[in-house]
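As you look at this complex, bear in mind that one protein chain is not there, while each of the others sits in place.
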Amino acid sequence: MPEPDVKQVRFRVRRFEPGKDVAPRWEEYAIPAPPGMTVLDGLWKVKELHAPTLAWRSSCRMGICGSCAMLINGRARLACNTQIRELGSDVVAIGPLPNFRIIKDLVPDLFPMFETHRDLSPYLVREDPQEQDDPTGEYWQTPHELERYLQFSYCIKCGCCMAACPTVATDPVYAGPMPLSQAQRYNNDSRDGGFARRREVLAGGRGPWRCHFAGECSRVCPKGVDPAKAIQLMKQDLVFDLLRFRVRRAPAKVVDKPSGTKRPDVPAAPPRTAGR
Amino acid sequence: MRDRSLWTWHLAAGLVILVFLGLHMVIMHLEWTIPVSNPAGGEPEDWANVVWRMRSIFFAVTYAVLLGAALYHGFYGLRNVLFELNPGPGLRATINAGLWIVGLGLFGFGAYVALMAPRVAAAMGG
Partner (left out) sequence: MESRARSNRLGIWGWLGGGRWGYERYLYALHRLTGLGLLLYLLLHVFVTSARIFGPARWAKAMASVSGPLFTAGEFLVFAAFAFHAVNGIRLGLLELGFAVGRPIEPVYPYATSVGRQRPLAIAAMLIAAVLAIWGGYGFLLER
């Protein structure tokens, strides 16, 4: 069996322990990196061999949970989604996501982002509060209507876009790419009736008006969500709404159970997920 | 006014500037059109041409429109830059008020010069 091609790489990691350190410091650790090793695997190796107190946040190891976003060689990425060899360098510089408070070492405080997210009602809003709390059934939606928001629904809330945004770099008032693209995800959903509610926030100073299309959010997004696209489409909707151009559609109706038709050889539908 | 309206006006002002500043450039600086737009001959900055433009109501009105659009567009852009530096709430209010006062003051001054020009030119008889 041939020897695996193991290379020595140096991990430069930005360490910071609040209450103990005055400022963050860089520390360097040498680890062996076989082909296919991800930056996240590398961090575990560093923890095992050199720095047992090193802190970061990670969970799924497969680019789904959005926990392990960090600044890797100058770019916000998921540590689990980035192979060390792919970086093309023997030195891997890792820092916490910029534009967030540091909790410890590589752990950013994502709370402000999630609070803004919550302020934008990131869920289906129905005019009828009874229907909102206890839906009577499922809603109609065509595949074409699904396509209008599906891309934006792949967001895993990792915060890479917030770290890359030049406006968020100085302005904590601006909602930022993640919350805005998620608001647009629901605004574009044919089942939703919450445009007017979200407009309360979006038409003001926290809204998309602070975006000037530097395009960084879309470039770094590990899921191809393209927040910049969502934000520009949001501006179009809001401006058209101001100018009374916006076509208003009523939110999708509840699906009626088909009756009187019998189709042979069709398996029974799965049990309903909502309603009685 | 909410940011959405301010931003929409910013775009509209940009469009006005594009048209009128384009016209301004063509009239003042384009070699081919200078003889047409400057009947006294010579350079557009020569006094005879300046007086010719001063007499014209068209120039008076378009100067005022261009000035208003340019000041709004520029000051909204400046406000963007300043607000993104994250000033406190008090400073934000001061910036808003300050930009409105300075902007309206400059517009008042510039529009007065532009709109009074036909009368001044007539009085000078030039």
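Lettered A and B in written order, each chain numbered from 1.
Quick note on the criterion: a contact is a pair of C-beta atoms (placed from the backbone, for glycine too) under 8 Å apart; a residue touches a chain by one contact, two chains touch by 3 or more.
Since the model is a prediction, treat every value here as computed from it, not as a measurement.
Colleague: So one chain is hidden, and I want to know which residue out of A:Ala51, A:Cys65 or A:Val239 touches that hidden chain in the complete assembly.
Modeller: Checking each option in A:Ala51, A:Cys65 or A:Val239, the one touching the absent chain turns out to be A:Val239.
Colleague: Any idea which of A:Gln132, A:Gln151 or A:Ser190 touches the chain not displayed?
Modeller: Spelled out, the listed residue whose C-beta touches the missing chain is A:Gln151.
Colleague: Extract the touching residues of chain A with respect to the undisplayed chain.
Modeller: Touching the chain left out of view, chain A contributes residues 16, 18, 21-24, 73-75, 96-102, 108, 147-152, 154, 166, 168-170, 172, 188, 211-216, 218-219, 221, 223-226, 228-230, 232-237, 239.
Colleague: Considering the entire assembly, which residues of chain B contact the chain that has been omitted?
Modeller: On the side of chain B, residues 11, 14-15, 18, 21, 25, 29, 31, 45, 47, 50, 54, 67, 70-71, 74-75, 77-78, 81, 85, 106, 109-110, 113, 116-117, 120, 124, 126 touch the unshown chain.
One rule holds in what follows: only the chains that are shown with their structure count from here on.
Colleague: Distance-wise, how many Å sit between the C-alpha centres of chain A and chain B, to the nearest whole number?
Modeller: 44
Colleague: In the complex formed with chain A, which residues of chain B make contact?
Modeller: Touch list, chain B to chain A: 2-8, 11, 80, 83-86.
Colleague: Give the list of chain A residues in touch with chain B in this complex.
Modeller: 167, 170-174, 202-205, 207, 209-210, 212, 235, 238-239, 242-243
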